[in-house]
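The complex appears here without one of its protein chains, the remainder shown in place.
Should a chain be cited, it is by its letter among A and B, assigned in written order, with residues numbered from 1 in that chain.
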Amino acid sequence: MRIVFALAMLMFASIAQAGERFITLASTTSTQNSGLYDYLLPIFSAETGIEVRVVAVGTGQAIKIAQNGDADVLLVHHRPSEDTFVELGYGIERRDVMYNDFVIIGPQSDPAKVSNQNKASDGFAAIADSTALFISRGDESGTHKREKELWALSGIQPQDEWYREIGAGMGAALNMAASVDAYTLSDRGTWLSFGNKGNLALLLSGDDTLFNPYGIILVNPARHPHVKIDMARRFSDWIISDAAQKAIGAFTVHNMQLFCPNAHPTQGADVICPSSKPHD
Amino acid sequence: MTGLKLTDVSYSVDGTPLLHGISFAQKNEGINAILGPNGAGKSLLLSLIHGVIKPDMGLVTWDSIVAHKNKYTRGFVFQTPIVLRRSVRANLAYPLKITGQNNSAAIDDMLELSHLSALADQPAASLSGGEAQRMAIARALITKPAVLLLDEPCSNLDPASTKLIETMINTFVADGGNVYISTHDLAQAKRLANVVLFIEAGHLREHEPAESFFSNPVTPQAQAYLNGDL
Partner (left out) sequence: MTILGQAAELVLSADAELIGIVGLSLRVSLTATLIASLFAVPLGAALAIWQFPLRQILIVISTSLMALPPVVVGLIIYLLLSRAGPLGHYGILFTPTAMIIAQSVLIFPIVLALTREAILPLNRDYKNLLDAWDVNPVQRLKTLIWDARFAVVTGLLAGFGRALAEVGAVIIVGGNIAGFTRVMTTTIALETSKGNLQLALALGIVLLSIAVLINALIHWIGSFGRKYQVTR
């Protein structure tokens, strides 16, 4: 009997924590893996006493979680999906937060001569022409959706053996690309901090079509009355504040800046953003 | 008439009849030996008398109570002793435990009666055949049943163990107990039995005092059996 009681205590100990001040942020693995949240969120928590619990999954899953009301706030990087989310009434008060960019990664030997190209879609065309191995995330993530858009731009429908859809995250895609010397599309953040680069190198970047903006959206309390709208709004207000935006710009990996804050684009001149141009 | 009464008892397994219309009445006293050739149905009869199984047809009653309703008042000892994976002492304590009793004096007495005091805290699984069987009898007796049933208890044991076990049985009877024992050992039957029930091919052929059975068997089957021809 004592065992049962101890068990109950163990379980309820964790339920008791539900009463603390925290919000749940649904975001993407690439943002989490870049280390931005480990760096940025403690600043917010120290100031406000609000803990931010990050559930980092693929873009599609993050949006689904927010749609179900299992998160209080959503931070992803796929504008069409974000707009749909708001239009359908699941989210309110969408704001720009920051942007970074995608990069084309491939083997240093670059058999498809991607590095000779300037535009990303031309780089993709080159890969298709040479039938060099290409790893696609195939998981409806922001990265994957951008990849599909780039193929559409290049006018090519990739479907032969050289095109490998793995249905997994950025890390898994890079791991595979490293082990078979393949090309892939990655976000710069994950690439910079990736620990298993092997023979891979950054071959193409800076094109407009590789621009990757991030947006923050509050989960609509009209849809889900239980969301912690006040604390969530406080977080959203904070992240577009000057202090937070400056902190985002100051975040570096291997001494390289990863994200460009753009909540207030007119102030973009203050911040130097490598290989990306501010957009509306 | 008090005591055990079987009325027209029959029992089949998978459609094969094994016991046919057995009827008898027996007072609660002394040692009743159930004799008969292999496959005659001795073990089956013992189980029906105990109450652990119910007849397909007919009635088994003890003092007018149907046997399976108060089976826990009768002790049963199997041919191969079933040993709980505990110490000897814990084995003896078990039947007391499940009836909510707690009587360490009784346990010590039983250990003495079965000459197992020295082995009390050994795991029962380490006992020899004879020791285990003595423990099984002591365990069956510890709740002070009125009746003890034994199914060929000494068939795998040496003479020394057999003697000890017969002493335990006689002590039980001297204290007023009633015994039903099946056995192949005619010498043992002659030593112990007050009454003999002779079963052959599922029928009760003879039921009489032991001396009369051994000196003057009535049926040809009994005669053949005693001659060693069955």
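Keep this in mind: contacts are C-beta pairs under 8 Å (C-beta built on N, C-alpha and C of every residue); 3 or more make two chains touch, one makes a residue touch a chain.
Here the structure is a predicted model, which is why all the values come from computation and not from measurement.
Engineer: Touching the hidden chain in the complete assembly: which of A:F194, A:Y214, A:F235 or A:F251 does that?
Structural biologist: Final answer for the missing-chain contact: A:F194.
Engineer: Sort through A:N33, A:S154, A:T184 or A:N212 and give me the one touching the missing partner chain.
Structural biologist: Reading the full complex, the residue touching the unseen chain is A:N33.
Engineer: Residue-wise, where is chain A in contact with the chain that is not depicted?
Structural biologist: Against the left-out chain, chain A lists 3-4, 7, 10-11, 14-15, 17-18, 24, 29, 33, 37-38, 53-57, 67-70, 169-172, 174-175, 178, 190, 193-197, 224, 226.
Engineer: Extract the touching residues of chain B with respect to the undisplayed chain.
Structural biologist: Answer for chain B: residues 50, 52, 71-72, 76, 78, 82, 84-87, 89-90, 94-95, 98, 121, 123 touch the chain left out.
One rule holds for everything that comes next: only the chains that are shown with their structure count from here on.
Engineer: Using mean CA coordinates as chain centres, what's the gap between chain A and chain B in Å?
Structural biologist: Using C-alpha averages as centres, the distance is 81 Å.
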